[in-house]
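A single protein chain has been removed from this complex, and every other one stays in its place.
Moving on to chain A:
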Amino acid sequence: MNGLMLVARREIVTQLRTKAFVIGLIITALLTAVISFAPRFMSGPDSYTLGTVNSQQLPLQAAAPQATFEWRSFPDEAAAKQAVLAGDVDAVLVNGTKVLTDGEIDAQLGVLMQSVNREVRLGAVGVSIPALQMESVGADTRYESARTGIAWVLTVVLFMLLFGQAVVVAMGVVEEKGSRIVEILLSSLRPWQLLGGKIVGLGVLGLINLATVIVAGFAGATASGIAADFPPGMPGLVAGVLVWFVLGYAFFATLSAAFASLVSRQEEVNSVLTPLTMVMMATYFVAIYAVNDPTGTLATVLSYVPPFSSMIMPVRMAASEVPMWQTGLSMAAMALALLAVLAFGAKVYERAVLRTGARVKLGDVLRAR
């Protein structure tokens, strides 16, 4: 196995074994599942318990296939009334002519019962009414709320992972530099192998995290039934998000490692990363803005500008429809920027990581040799 892969494997094994990583992963998974389940609690119930007294059950299921209905029958109106007041049933149909409820009936349920009742009665006398065909001639807005929700979750998750992993990379670099273990490592590894291995290893962990979020999100959404509202093209979105994460992570992690290699103590990591942190925060804020206005000028323009594009383009992709060529163009620009950053980062790291002691100035590193 070559040096880079050995370094990467060590990073992965070491992190996987820490309690912090495992617990973090479980919490992330639970949190995502809950968030994707939440809309279910906010929009009214899609399952109803109904009762009958001396009536036929209405074929509600056929009219509203997404909802579930449970029927009970009561011997008389008094028993039915009691059950309604106790909250055991949402509504009771009495003698096929009236409906008992506790307070005003759920609007959707009311409309549904009225129209189905009408249909049944008309059908009994031989009148059949074809259902109305609904057709939108404007933009497809069916999935808007689902899209916004997904974009929101995506923004937060991408930011936390990009930021979190970049900091872990920085801490790792300083750990090795501060303890001088880097001297032994670099007598058997080339600097780019050590740097690359660390970035690859922690990147794989980031992808594990991201995959967990995606799987938990889909599991939660499927369990709660809101997955039915997801827009088409989800596999494409997921693939896009993974690619964008890899690009964004590689960009920020490389810079993070390069800056971290300038200092020798963990306490200094924060201050040396400040410029990078600010860029990441700015990206995050623009991404949040883009969630609400995915087709606006700011979001559109910045979705082509690296490194902003690494978060804003996936948000645009989730919140609206983005033509393939735009995604491709933006990815190409990001990939070019990444190459430049890799060259820069490797150079800084190689020159600074063995200069222990006081903080090394970036200018000195770039001028040296």
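Criterion: a contact is a pair of C-beta atoms (placed from the backbone, for glycine too) under 8 Å apart; a residue touches a chain by one contact, two chains touch by 3 or more; residues count from 1.
The rule is short, and it goes like this: contacts and distances are computed from a predicted model.
One chain of this complex is left out of the view, and of "Putative carbohydrate metabolism domain-containing protein", "Solute:sodium symporter small subunit", "ABC transporter ATP-binding protein" or "Ion-translocating oxidoreductase complex subunit C", the protein name its UniProt record gives is "ABC transporter ATP-binding protein". Contact with the undisplayed chain is limited, among A:31, A:79 or A:185, to A:185.
Of A:246, A:329 or A:354, it is A:354 that touches the chain left out of the display. The chain not shown here touches chain A at positions 1, 3, 6-7, 10, 14, 175-176, 179-190, 354, 356.
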